[in-house]
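For this view, one protein chain was removed and the others were kept in their places.
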Amino acid sequence: MKWNIKDAEHWGWKKYPEGALILEGGNAAYYKTGGWRTDKPAWDEEKCTQCLICWISCPDSSIIVKDEKWDSFDYDHCKGCGICAKVCPADAISMHPEGGEE
Amino acid sequence: MATIKELSRKPELLTGGHRLCAGCGASVAVRQVLLGANDQVIGGIATGCLEVSTTPYPFSAWKIPFIHNAFENAAATISGVESAYNALKRKGKIEKEMKFVAFGGDGGTYDIGLQSLSGAMERGHNMVYVCYDNGAYMNTGIQRSSSTPFGASTTTSPAGKVRPGKPQQRKDLAQIMAAHNIPYVAQASISHWKDLVKKAEKAFSVEGPAFLNIMAPCPRGWRTPNEITIEIAKISVQTGYWPLYEVEDGEWKLNFKPKALKPITDFLKPQGRFRHLFKPGNEHLLETFQVEIDKNWSRLKKRCGVE
Partner (left out) sequence: MAKTATKQKIVAMTGNAGCAFAMKQINPDVVAAYPITPQTTIVEEFANYVANGVVDTEYVNVESEHSAMSACIGASAAGARVMTSTSSQGLALMWEELSIASALRLPIVMQTVNRALSGPINIHCDHSDSMGARDMGWIHLFAETAQEAYDNTIMAIKIAEHKNVRLPVMSMHDGFITSHAIDRFEVLDDADVKKFVGDYKPKHSLLYDPNEPVTFGPFAMPAFYYEQRKQLRVALDGSKDIVMKVTDDFAKLSGRQYGLFEEYRLDDADVAVVVLGSTAGTARYTIDAMRAQGVKVGMLKLRVFRPFPAAELAEALGKIKAVGVMDRSDTAGSLGGPVYTEIKAALYNSKLRPAIQGYVYGLGGRDTGPDQIETVVNDLVKVVKGEESPREAVTLLGVKE
């Protein structure tokens, strides 16, 4: 975190950058929206054809691709919308209740 | 154009951690559009869902220099940024190649933002304007815009006992933009990523203004389940509701040419905002919708030189 915004809510007026400027573009990544989920995606490596359509369809940039290969879900940010499971042409992603046994 | 694998190597310019609804089409539109840029991008945005959800102080999901000004002036604001770039480059103060993009919803683009958009396009600024079209003022609670489809129930055109949703047909903004005779205009959809990214690449590479109108469904406003956002966008294309076409230096080209369009009811049925149209007695409304789609489709095909 280049710009330390922990406790920003409690800062005195002098501490806020002028003009309400957000100094570190992209720092939303430090805000975890994973807690929004009620359903969690799971990936089946066997079925995956590495088409990467899930990656390009995710509203939350929550599918990580490394070296042109499917790597992982970013569970810190995944909101469990289920788009990835729906668009996967190989049925390689399935949704499961968050915290449930299945 | 890069393959999807090559595109996956590009840095994510819109991070996760923004507050858009699960299943929102807008952020998918942004991610896909930015994949079409190869230089440093400077972005701007109109007030709306995308803006408030990606820049809630002190967080910003934008890994590019970014500005929000007001609701109706994303185009004017970015035209100012582009003008500054020209001036500073000319004076030798900036050397890097930069591209300029303004984002706006249909609210901030079709309606309140139309003048500012038209002015910026007319002046020939080297910029891209991207409209993420979800068919209503979603951020303020799903009020109708001029892009809202005929018959849709919104909070300011609700389906009630005497009025069955929005009475007007929607405005065709891509056509209006094409009439500005700018180098590049295109209509694209998040469901057809390859077509979209290719169009974004073209938009970023032309000299002068470019306009992209992107189909970006809204699960809240459309009353659809979160997971079918891409699916319903695809159906919007297949039914002719959202034709994929481009106008490159005045040449009209249809990109998606199905032999036959799927019936518009395929698009309407999954959406709660059209539920009232399927009640007995409202068949004529469905017919009106289909007639308008067919008419527009014929006209577009003719314009694009397609049988």
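Each chain carries a letter (A and B) given by its place in the written order, and its residues are counted from 1.
Definition applied: contacts are C-beta pairs under 8 Å (C-beta built on N, C-alpha and C of every residue); 3 or more make two chains touch, one makes a residue touch a chain.
Model, not experiment: these values are computed from the prediction.
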>> In the complete complex, the chain left out here touches which of the visible ones?
In response: A, B
> With respect to the chain omitted from the figure, which of B:27, B:69, B:109 or B:187 is a touching residue?
Replying inline: B:69
> Where the complex has a chain not shown, which of B:5, B:123, B:171 or B:223 is the residue touching it?
Replying inline: B:123
> In terms of residues, what is the contact footprint of the unshown chain on chain A?
Replying inline: 2, 8-9, 11-14, 16-26
>> Suppose we count only contacts with the excluded chain; which residues of chain B make the list?
In response: 40, 42, 44, 51-52, 55-58, 60, 62-70, 72-73, 76-81, 83-88, 90-91, 93-94, 96, 98, 115-116, 118-120, 122-123
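Note that in this section only the chains that are shown with their structure count from here on.
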>> Measuring centre to centre with CA averages, how many angstrom lie between chain A and chain B?
In response: 23
> What residues on chain A touch chain B, complex-wise?
Replying inline: 3, 5, 8, 20, 22, 24-33, 36-37, 50-53, 55-62, 65, 68, 74, 76-83, 85-87, 95
> In their shared complex, at which residues does chain B touch chain A?
Replying inline: 4-9, 12, 14-28, 31-32, 35, 54-55, 57-66, 190, 193, 225-231
